[in-house]
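Presented below is the structure to which this report refers.
The complex is shown incomplete by one protein chain, all other protein chains being positioned as in the whole.
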């Protein structure tokens, strides 16, 4: 429920036992469990204790467990996810996991930071095929603006906390997406889950309209 | 072009003559001109000087001019626009103008602030019919969160600068949308144009998918 | 003294020995000792060393010790304490401990976050019975506004630091309570002690007026 | 309704005509109209046009109109309102108007700023008679803390924007009330209406308990 | 002196008479006078009263006066100045005036905002000919990063205060230049004078090295 | 030299070896060494290795070493140092050490926080005897304002980072001293060294004037 | 009283009539009246209406009136007041007026900004003669640090709001004085009154010690 957005457990500040218990409940009630921001060691402990098919996405730091009879949804729409560099991979990965669990196809376009424009331009065809795009915004947060100027689909910016110095808590990136001179909407810093879910909602609306 | 989002002239900081000239150019090149944040007196001056059908939206403070042969686009999708109180009407109105110029149907739900929940609940049926929702976030910015918990469609929050005291430049409202405990994406404070255009892009994608 | 508000020891930055010594002094002089923000291990050490009846409130992270002849006050008024989710439990628990030590009856209403309005509405009767309410404000801080729109009693908002990204130190929640479009007053982020004591003062004034 | 708090029209950003119309509606539906932050000239225009008994509170910049048959509520409880200097008078006055319209007795204690402690101490007896206190917090915002250390009743701090330089938008005063080393709750900067209404709610609860 | 940077009078906060007097002194002592941030009406008053050749740069809001025998310096190096849109023209124009008064050739590249990448790419040859570049950074401040990724010369970013909402005082743009993922240095928001002078210093060092 | 203010080593970020080396150099060149913000274990290591008379001030976290022939200065003036609570003791202690090393007599007045005014008033005679006062400003930072209203001597405020929630990094306290409605000057948060040295400079000027 | 600091009327936000009335009261009760931040036209109106000797300090924007039998205090100590440029003159002038009214000799050192170090160094002898120094801190706020490194007397920094762009509300200057690598204390931005009064208190203590 909650609009078809799968519930996810936010691991920080919880003990492994607490997370495991919440995973159990989720499996019992919805047939599926997702945990975000989970370290690989904790993931192993939980995987060992659950029944069903568990997948740990290392770079996304997410654990997904499908219970016995769970049938993952599938929707005929594509979410494109674009990153500028390595620092963007964790939140972008989190977004990918959620979008996929909503049932969307996910297309990744990686390492096309604005410091080297040809990389973005080389990927234009792939970018233009997505029904909705999530674009990570690390450092100065310019990538979503550049991408939104090149594609017709709606763009959701995902600001990422990276770098150091003034504005390095993701404030520079967030302000860059709020002040963008193109049209886009944004989520909070590092909020991969929210970006993935919002893109998933849009993809589902499009898929539902498809004949 | 620009993804089918109509160009708009941002009036503040420009003389009436400058705005009028930009309106002329827009009419010549695209058959349509939109001006945002325009006072009623300036609007009258410009209306007097243009050819074509001019409409001034007083509460939205927007002027729209359609040139002689201009055929407004029409798309078979609905943008719902929700406000909590009078202070939200200008940015929400700006969003409505843009969404309509993109061709979407616009459904307004007004004055359903969270201080009186029954008002929101009374409008649930209308809210659930929209393909995508823009929800204004004045004062503490709680309304988008409440609405997004009640409807299946994607929600775009539009923080509004209102009130006084600490956080009254719209910062409270913006933070409220970024920290929302439901799924939504946001635009900058008072950015009605961006909210309307982003909702319009989503509406168009849905309409395009319709058989 | 101090208006009948029990003195409490704030544990962070103190060694177990220092806390234990302060507990001893408090017991000797007032017959009661309260420690806030105390870990369970430190609590066990202190409990082992004191005379009197010690209770450790795990979720509130508070230790309460009543000395031999201590007679806890009792006042005929009820403080309602409302939370939206698990992250709110520690500060809300701290508030509950203090309100109870002042002598009030405490009524807890848990996990009624605004993302699912029916949960709040289902509890309306219980909410309306309280003489004064403390409402936790996590994430975007909308819950106190929603509750204050539904009940006649005075509401004290208790902003909670939770989530991540911009505004996650409780700033979003605090601004949300300061800019609330209903009538309420607020305490600082995570200030459960202050919220509990202020609610206790109000409850005591009401109880004192009762014939 | 709305918990017995009278509706008030917030004048800034509205034309005299708009305010007058809202006053008319309020008189028709509730028998009373209150306007806050209204200049004396606008007040005169509105007074000239209304039926009923109109009072303009110059220092509070509030207009109150009681329609023909309106019977003002009366409750047997006292709200004390304390200011440190001239700059505090407008928000404190606004609070007084609202508390009185809720029906409370209001007791003013003026110009007892902390730079001269004897002034506060000289008023102790009057301060201790109030059922609930509103204490204005101008400049460094120390007065509510000092008063709350001297009286048993609940204290609501009302931070005031005054002075100049860093923190002069009321931020210093607000932070001072949030970090207070005594127990109190606070409202937003210059929010006299909210302070008066919250104090009125508490006073009413106390009065209702009185036999 | 002062490293060959011409002295300039900063007009805001000065009366026309004060500015005129400072212009007179500058002409007498250095043979030249520059005034920044001067309105056209004040410029006309001053022009009328000085001897020498006066030029008012309307878009830059700068007045330059060369006294009778003044011989403007000339250096064999080029400063490129790049803007994204109309809002950047005033600070960029100020920079151009100063760079030219230092003796550099100035090459303007206008309206190449990142929302439409082809515009920047079309100008690559001109951009690559400059010895040093000033790139204006309005809105999200992405343009300097994009340009610095395309040219070999040193880039000085000039953040511009434009737009509205959160970060619109130029903070978004400034953070964008500080967090840039390419190599560049920055000046303060709207500091056209400083950008022009710093670029002029670099151009002069290069010119001095030329045989 | 440096105006007679003793050089001090700031320990954080340095290894024990680095601190020990700097202590050695200071002893050789000036006959004295002072280390601030030093843990007791590191202090023990350094004490063991130096010649001369070493004193570790535990609560101030300062180590003072006087070399063989060092003759401590003595000046006939008194610095009063006032604290509101335990959290103020470390920075106040640091100030005391420095003032004493400059040669002043130091008079401590402890735990006279504004939540209980009688404590301050009880100490008035001692406060009035000091030639210059340092007053710690924890939490809301009201104490320096209250003291400066009671004594004729110059007051230097020393804001202290304590508490939790919004403004707890000492910002509330600092703003409180900057916005004080009495006359005082301030130093940075936790800057005990600076407060002690500035008070020492004033004390020395007064002592030098004494016949 | 109030430590011998003369009361001053802060003009902003008061009508001429209100200021005139307060001047009258001050003259009656203390024999002297000081008004700060007063425009020249308002000053002329007030001067015309008072008895006694009135002096309007144009650059300081202060009015001083000495009643018939008033005998201005005189103390044998000197306050040095140092400015870097024209923007510093108003707050520095305000400080000078207050220091002189406390009875100190005032020595002004003007236009010795750090961009041209020789100017400061040329004035070293005059700087070293003062008993206490007020040093204005405009723009980046470096001047107090440089001066405090050159003179033995206590230095009070007076940050000034000047310039434009990020930090131009005096925040850069204030942070510069708080983070100074020499010993000094500071007052709030533009707080000439406070700087002058604090320097006057120190001067008086020194003068009182003189035999």
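Going in written order, the chains are labelled A, B, C, D, E, F and G, and every chain counts its residues from 1.
Keep in mind that, in the parts below, contacts are C-beta pairs under 8 Å (C-beta built on N, C-alpha and C of every residue); 3 or more make two chains touch, one makes a residue touch a chain.
What you are looking at is a predicted structure, and each value in this text was computed from that prediction instead of being measured.
Considering the full assembly, E:132 is the residue among E:64, E:79 or E:132 that touches the omitted chain. Touching the chain that is not shown, out of G:80, G:141, G:154 or G:192: G:141 (per the contact rule at the top).
Residues 84-85, 113-117, 121, 138-142, 145-146, 148-150, 163, 165-168, 171-173, 175-182 are the ones on subunit G that touch the missing chain.
Listed here are the subunit E residues that touch the chain not shown: 2-5, 131-132, 148-149, 151-154, 156, 174, 178-179, 182-188, 191, 194-195, 197-198, 201-202, 205-207, 209-211. Residues of subunit A that touch the chain left out of the display are 87, 115-116, 163-167.
In the analysis below, only the chains that are shown with their structure count from here on.
Per-chain CA centroids place subunit B at a distance of 58 Å from subunit F.
Separating the CA-averaged centres of subunit E and subunit F is a span of 48 Å. Chain centres here are Cα averages; for subunit C and subunit F they lie 36 Å apart. The residues of subunit F that reach two or more other chains are 115-116, 148-149, 163, 165-167, 178-179, 182, listed in rising order.
In terms of which chains touch, the assembly is arranged in some other way, matching none of the line, ring, star or all-to-all patterns.
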